[in-house]
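This view holds just a subset of the chains, kept in their places.
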């Protein structure tokens, strides 16, 4: 998609994710980090449910936002950090299933702003259903490595 | 804003909120329920933080979504439930402070769709800073009381 501005992007993303208490609170993991792409997984467990036993829409938004943010972060220089400017999310179906997978993919990387699309899928056995679709704007903060903010 | 279609709206909202495990996981409470308006409070604690010690943007989105959704729910008939169709949120400032307050206010209630604006403020002593602004679309599901879905 674009040239690699930091060859150690995966380590950088992993280190940032490890510092997010909110991600461990909901039991989310980050098993896939590619150049311009990231995936967050979330097992379905009772702590993240809403009143009908599905995963809470806010939690679906959290993992989509993180997948998108880290997708953008993989394309940023080593001395930069990433900030969510805004996002818009459509809920397409109840977040049922054993596992949720949020995928983020950079649509347009930029020097100061990056635009990303993210999707959340519910997985139940062989079936994979899209449950949410997000479009997101992120800001590159140059000269402020992520762990130093 | 509109006539009261269910005089017991506050009890209905409180009962629905109590069933949301995800809200208790993040330690959110719902101290204010008015006709067309709702407020969610969230203490700042380590479990909801992101990598820089602020409250995670996804958690900010969760409480804004809930405040907006319950604001819309107060205007719905007793036999209806509420579903988030989509929302868009701008992050305006880091969610610092001891307490976050999310306020939802119905802009346009409707028979099938309701449009809501929600804001999140960070409170530190006397200071109240707007940290997020949301615009949201919710769906009324008639004939399906919230706890029966």
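Which chain is which? They are A and B, in the order written, and residues in each are numbered from 1.
Definition applied: a residue touches a chain if its C-beta (ideal position, glycine included) is under 8 Å from a C-beta of that chain, and two chains touch if they have at least 3 such contacts.
None of the values given here were measured: they were computed from a predicted structure.
S.K.: In total, how many copies belong to the whole complex of which 2 are placed?
M.R.: Taking the entire complex into account, the copy number is 4.
FYI, only the chains that are shown with their structure count from here on.
S.K.: Can you compute the centre-to-centre distance for chain A and chain B, using the mean CA position of each chain? Integer Å is fine.
M.R.: 22
S.K.: Quick one: which bits of chain B touch chain A in the complex? Just the residue numbers, please.
M.R.: 16-17, 19-23, 25-26, 46-52, 55-59, 61-63, 65-66, 83-91, 146-147, 149
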